[in-house]
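Heads up, one of the protein chains got dropped from this complex, but the rest are sitting where they should.
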Amino acid sequence: MTEEPLSAAWLTERTIYLLTLLREKRPLVHNITNLVVTNTTANALLALGASPAMVEGVEEVDSFARMADSLVINLGTMSSPRAAAMRLAMAAARQAGKPVVLDPVAVGALRYRTELARDLLEAKPHIVRGNASEIIALAGDGGGGRGVDSLVSSTAALEAASILARRTGGAVAVTGATDYVTDGTRLIGIANGHPMMTRVTGLGCTATALIGAFAAVEPDPLVAACAGLCATGLAGELAAIRADGPGSLQVEFLDALYALDSAILRDAARWVLP
Amino acid sequence: MTEEPLSAAWLTERTIYLLTLLREKRPLVHNITNLVVTNTTANALLALGASPAMVEGVEEVDSFARMADSLVINLGTMSSPRAAAMRLAMAAARQAGKPVVLDPVAVGALRYRTELARDLLEAKPHIVRGNASEIIALAGDGGGGRGVDSLVSSTAALEAASILARRTGGAVAVTGATDYVTDGTRLIGIANGHPMMTRVTGLGCTATALIGAFAAVEPDPLVAACAGLCATGLAGELAAIRADGPGSLQVEFLDALYALDSAILRDAARWVLP
Partner (left out) sequence: MTEEPLSAAWLTERTIYLLTLLREKRPLVHNITNLVVTNTTANALLALGASPAMVEGVEEVDSFARMADSLVINLGTMSSPRAAAMRLAMAAARQAGKPVVLDPVAVGALRYRTELARDLLEAKPHIVRGNASEIIALAGDGGGGRGVDSLVSSTAALEAASILARRTGGAVAVTGATDYVTDGTRLIGIANGHPMMTRVTGLGCTATALIGAFAAVEPDPLVAACAGLCATGLAGELAAIRADGPGSLQVEFLDALYALDSAILRDAARWVLP
């Protein structure tokens, strides 16, 4: 992990380099994700340039996780067979040295998945991405009673992200109007995106999946998370210019990911540095 | 439940009021729905202005149904774990006083789900929405041999809907070229919609989900069902004007739900009163 101070220019050029590398290598991203976003997540990974695969049977996840270049675990629409598959896949990915990204969907609001998420955290995922209330619930020692859309201060969320990052030894992303990524030492903000993105289901899950694609080509988890969030935010922002509503936004989002290039990144990536 | 005669103007203004309320409160709609429409249903709820959540694990449905503002149960792609989750969720929602909407997909054609649907009916869902053959099968005492697209007279369907409504004490919607809603006493028709909507999968399921969103803000089940069907029909109708086929219809449908407002409702809602 580099400890040099990261500049906005460096982050942009690194994201451009990683995007080129990703489109060349087409890394195989293994997703165990929720039933709502299987299709849209796979399409976003394809549009960006990666090779998605949704493999979730307990019979198959161990061998597939070893074969893939990264693993993305998403806790939406949980059930115990899915939880068993996640444990197996995370253990296999870790053993094979493949990066793991965890999305703790609705953790804090539902006790079952809060406990599951804290348990999966023991496997030390390289990157965790959630919204403020999910990250706080995951870091905290209680929190089972928190509502789905509770208001939380961004300071509390960033503190929770730092605590989590030090616990996992990886990076933690808190997404919102501005996204933040920390590895417990460094902190980067990404100010891309558009409010209409909250009206399309699963764009948070998509951000997590794209982080998984970048993690397959970038060893520094903080940088991989930044690249994935910048790509997601930029594509959403460009899509919103052409969209009439959330239906067309979803379509334009995939076209924008496909069209993402160095000119767009240099022109519009908005990093927030301390 | 109001027993005043409902006028077309009253229904339009009530729908406008409910839409405003819904966009302000953003009710949390808990869906246990089929694998085909998870994504499109969530997107329709978001485009309208509600907060969708798909939670279906037996470990989580009880607590989530209590937390949500309404519950939508859809019998497509049935399996016994899903059936167990539905029973738990319906019991919890009823106990917590939350409205429940049931969509008996393919009931009549398949014995397993016909029996399940009749069993779930014991929990007295506030609103049931189906096509003519589904509603007849659900109300009837036989019907296991009925084909999926059997022709049924609309009179028979309306009689079945009335029988069902009196049994549940709620409202029953029979959808088709013209949609009808009854609570056993009152009967309202909604003549919005477009034939191309039958070429997009799951728009019936979407109608049910949108009814669930309106049921979270409207205590009268007949009125909630009318508002949901009018919103669905109008969005489909407006989408069809701009669409070249069922692919673009689906995209335009979400944009139209997002754009739905008082001007459109006053201009184009077509209520059919006895």
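Letters A and B mark the chains as written, and numbering starts fresh at 1 in each.
By our rule, a residue touches a chain if its C-beta (ideal position, glycine included) is under 8 Å from a C-beta of that chain, and two chains touch if they have at least 3 such contacts.
This one's a predicted model, so the numbers in the text were calculated from it and none came from an experiment.
Q: Can you tell me which of A:Glu24, A:Glu60, A:Asp119 or A:Asp261 touches the chain that was removed from the display?
A: Of the listed residues, the one touching the omitted chain is A:Glu60.
Q: Which is it among B:Leu46, B:Ala109 or B:Ala160 that touches the chain not included here?
A: Answer from the full complex: B:Ala109 touches the omitted chain.
Q: For the chain left off this view, which of A:Leu22, A:Ala42 or A:Ala240 is in contact with it?
A: That would be A:Ala42, which touches the missing chain.
Q: For chain B, which residues touch the unseen chain?
A: 34-37, 39-40, 76-80, 106, 109-113, 147-149, 198-202, 243-248, 250-251
Q: Since one chain isn't shown, list which residues of chain A touch it in the complete complex.
A: 26, 28, 35, 38-39, 42-43, 46-47, 51-60, 63-64, 67, 81, 250-259
We take it that only the chains that are shown with their structure count from here on.
Q: I need the rotation angle between the copies chain A and chain B from a CA superposition, between 0 and 180°, in steps of 5.
A: About 120 degrees of rotation relates the two copies.
Q: Roughly how far is chain A from chain B, going centre to centre by Cα mean, in whole Å?
A: The computed centroid separation for chain A versus chain B comes out at 34 Å.
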